[in-house]
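Shown here: the complex without one of its protein chains, the others still in place.
Letters are used for the chains, namely A and B, taken in the order the chains are written, and counting of residues starts over at 1 for each.
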Amino acid sequence: ITHRNKPVKKQTLLFIQALLNSYSIVFFSQDNVLAVLLLAVSFFDPLAGCAGLFSACFSLALLKLSGHRADTIQSGLYSFNSILLGIGFGSFYHFNAAFCLWLVVATILTVMLTVSLTTILAKRGLPALSLPFVIVFWMVLLAANGYAQLHLLPKESYLLNELSTVEHTNQYQLFTALNTIPLPFYVKLFFRAVSAILFQDSVFAGIVISVGVFIHSRISFSLLALGFTSACLLNAVVHVYPDGLGHYHLGVNFMMTSMALGGFFAVPSLRSYLLGIAIIPLAYLLTGAFTVLLDAWHLPILSLPFCIIVSGILYFLNLRQQPGKLQLVAYQNYSPEANLYQYLNGQERLHNLGYLNLSLPFMGSWMVSQGYEGGITHKAEWGQALDFVITNEDGQTYKYTGEVPADFYCYNKPVLACADGVVETVVNHIDDNPIGEVNTRENWGNTIVINHAPGLYSKVSHLKQGSAKVKPGDMVKRGDILALCGNSGRSPEPHLHFQMQATPYVGSKTMAYPFAYYLQDTG
Amino acid sequence: ITHRNKPVKKQTLLFIQALLNSYSIVFFSQDNVLAVLLLAVSFFDPLAGCAGLFSACFSLALLKLSGHRADTIQSGLYSFNSILLGIGFGSFYHFNAAFCLWLVVATILTVMLTVSLTTILAKRGLPALSLPFVIVFWMVLLAANGYAQLHLLPKESYLLNELSTVEHTNQYQLFTALNTIPLPFYVKLFFRAVSAILFQDSVFAGIVISVGVFIHSRISFSLLALGFTSACLLNAVVHVYPDGLGHYHLGVNFMMTSMALGGFFAVPSLRSYLLGIAIIPLAYLLTGAFTVLLDAWHLPILSLPFCIIVSGILYFLNLRQQPGKLQLVAYQNYSPEANLYQYLNGQERLHNLGYLNLSLPFMGSWMVSQGYEGGITHKAEWGQALDFVITNEDGQTYKYTGEVPADFYCYNKPVLACADGVVETVVNHIDDNPIGEVNTRENWGNTIVINHAPGLYSKVSHLKQGSAKVKPGDMVKRGDILALCGNSGRSPEPHLHFQMQATPYVGSKTMAYPFAYYLQDTG
Partner (left out) sequence: ITHRNKPVKKQTLLFIQALLNSYSIVFFSQDNVLAVLLLAVSFFDPLAGCAGLFSACFSLALLKLSGHRADTIQSGLYSFNSILLGIGFGSFYHFNAAFCLWLVVATILTVMLTVSLTTILAKRGLPALSLPFVIVFWMVLLAANGYAQLHLLPKESYLLNELSTVEHTNQYQLFTALNTIPLPFYVKLFFRAVSAILFQDSVFAGIVISVGVFIHSRISFSLLALGFTSACLLNAVVHVYPDGLGHYHLGVNFMMTSMALGGFFAVPSLRSYLLGIAIIPLAYLLTGAFTVLLDAWHLPILSLPFCIIVSGILYFLNLRQQPGKLQLVAYQNYSPEANLYQYLNGQERLHNLGYLNLSLPFMGSWMVSQGYEGGITHKAEWGQALDFVITNEDGQTYKYTGEVPADFYCYNKPVLACADGVVETVVNHIDDNPIGEVNTRENWGNTIVINHAPGLYSKVSHLKQGSAKVKPGDMVKRGDILALCGNSGRSPEPHLHFQMQATPYVGSKTMAYPFAYYLQDTG
């Protein structure tokens, strides 16, 4: 469970996974197939593809070096804005020495802004979305147009005049040749709009991405189609854009908004689909307003309306006193289907109870040493568990030499009940391990399981031998001391393992639970 | 005390009251006479009046449907920006199909922004004022001028060129004919400035509104006059505006600012009146600066300077370590006179003590089920009381079937002393009711009254039979456990009734106390 001596191969695999996540999370997914398809599509414009890949790798390295949270880096949440920036850079500018310099500088700015905005907005329960990319790319566009000469050579950018003809490289023309294939206008427009999310205007690219999205989630795909249809229909009726809505705004500011709100941030339902339609006129108004606002500097609005509408509506819905039937996703599974399944499952299992509001199973401030799906032992069926340790300000878990359990800050500290319940199981007899050794025979060590509700149990493991203060059948209240933190079982150094589960057994699988959500917020 | 089965008539009355509050709160009042006069004046331009009324009703319905706090909705705090938007819409644009569509869209945006900004700013003790209206109306104006065709037909707007002649409907001309009546120039300017707050330029409208304000509060009216005089005098001396200050800025950005800071947010006093004068040069500077800033898009600044100055000064004054003689209003009575009375009354009664900093009378997180003036039983003399319950995440107060007191989350939970004091009265013998029944004979049920200071008592009621841990004469410290939450007296289901009062009796009237202020902040 310690991260020391992690072999190079493991590190490489983790890096590749982080890279893939950075791609797939652009579509609110962690699906590797979608990630690979997006990576491939980005290379339809080779310079854009390279720049995007470089920015992603550089960002991951920078984040690692500067000592940010490993599990958040791993999720791609801090690096997908850099991919958008790199692809945007490659789509807007020709390659030269200045291209390299300013791409590096802009990527650094994007990483800093992503980490900062993500943290600030997370405190309000909001995502940063592509806002960091938008802001940094504006900076680049502004600076490139000024007296300060960045020596960036602009391509003829289709974003600035949306529907103009665009000069492309040969390879790119190969793919866009498919734009001439005999498909109905609106079908071609749909795929071109999907491709716009990666700054392209290509039916073929759109088809590839659509396949990836469809594999990842039928709900997401249906919402893309819903957003597309609603936007086109409204324009047909109201003629907001007399020449038709541009494919970039269609893809980025209409369809993505429907997809984000209709099935990712809200639990999929009839109401969430209605929300996906209701945001279309809002998107029209804001797209129009921001276009005029930024025209003072000839800046494209990029995905600003998408960011504003998604954040704004989430904030508004978060402030409701009674959530009613339009539920927001509490614990994010990065898949509309999984979110829906978890919600329905939770509804059924907990019927009248709703989610219990869990407390942390300890006093004071601990660190998550191994988060959901993040580490080595918390995999697959046991993926929704948390390991906690106490660290000093340098991030160290022990004082002195760390050679005995008592050197570890968390050792001997009280472990608490995370909610009211009845004690189900107590294991209390297993020896604590010397530091560095693990007891794989009695994997969980001393463990207490508490029943909080029918089908809802919490488990704390690796407790200190003989420290249990409760016995099976005891009623416990939230915050009651259960035992002391120890080093028994598969535990090379003292830490607390915590998980929620649906069955009362010590070896039960974990259960996704919105607990993590609250932790993330305070991070 | 339960809100179930509320009759339709009751609901209608509550809705009408909420509607009137939305109008009167534009002038920081909850006075129904003023509300009716404002509603009437808004119809001097019938389209503006209809649009304002529609936006208000639509906002109230939207807020109710989306499940926001009933008491805040009722106060009009979430809906008055929609009225301004509606009136602005009707004053700027001709009626057509597009008018309806974008009015609905803009109203939705306004409601979302109002709820969000109100919450964000309330955490810093600041009001949102008319900022949501200003921002959304800018969006509409921007979008209407762009390539995206909203198909809104602009009237000749007097706001954009302030003093130009304006085309009006017949009815409107009838009223504005009164502009020609032989009154001194500055008197007519005063009334025109007052009418500008509802987007008009009419002496008659100004007279009607002024009468309403005068009825509501002599202090408010005197501050409008003070702001008017100061602004005109300064311009006469410094010639900031060589042709004279426009009536719109005079009304909205000078007189309203003086009124808000001089008597509503600050306790009325000589110093608060001086503050009402001191903000005039600030208003000149900011009005000038924002006009140039927004001229890049030919946007009117609307009430932006008013919003910035009021919020900025409140924030600055809030940060003082020693409030000194310029006191801010802690608990808002929506009337300068009432605020002053409460302050003087509190000063006298509590002399050297100042306000006690009250704690909540329980541990953990409870909900206010019935707020100040908000419900059925907390009326008139008992209007300043709070009922608390514990809810789960779905807003339900009980688990299982809710048929026995023990099913309710708050039942049996400890009730605490909200501050240090001496126990005055203990009632401990009354039976707990079965769910759904009330004991109107012993209205308050088991009750404890504590004396915190001469003339300052707190009372907790509906406690569990036999649960009192204190007896008369006991010294209690803030946070000491007094008893357990129960279901005795006029209580159909377990909850905690809490109030502050000036006399030691169980049946005492309630007393307004800034306690609510802290609660609101954390809302």
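Note that a contact is a pair of C-beta atoms (placed from the backbone, for glycine too) under 8 Å apart; a residue touches a chain by one contact, two chains touch by 3 or more.
Just so it is clear, the model here is predicted, and its values are computed rather than measured.
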_Touching the hidden chain in the complete assembly: which of A:186, A:297 or A:505 does that?_
A:297
*Where the complex has a chain not shown, which of B:149, B:229 or B:291 is the residue touching it?*
B:291
_Touch with the omitted chain, as defined above, among A:14, A:33 or A:108_ = A:108
*Write down which of A:10, A:94, A:151 or A:218 is the residue touching the left-out chain.*
A:151
_subunit A residues touching the omitted chain (full complex)_ = 66-70, 98, 101-102, 105-106, 108-109, 111-113, 115-116, 119-120, 138-140, 142-151, 296-297, 392-396, 399-400
*Which parts of subunit B are in contact with the chain that was left out?*
124, 238-242, 281-282, 284-293, 295-296, 312-313, 315-317, 319-324, 352-355, 357
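Just so we're on the same page, only the chains that are shown with their structure count from here on.
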*Quick one: report the Å distance separating subunit A from subunit B, using the average Cα coordinate of each chain.*
38
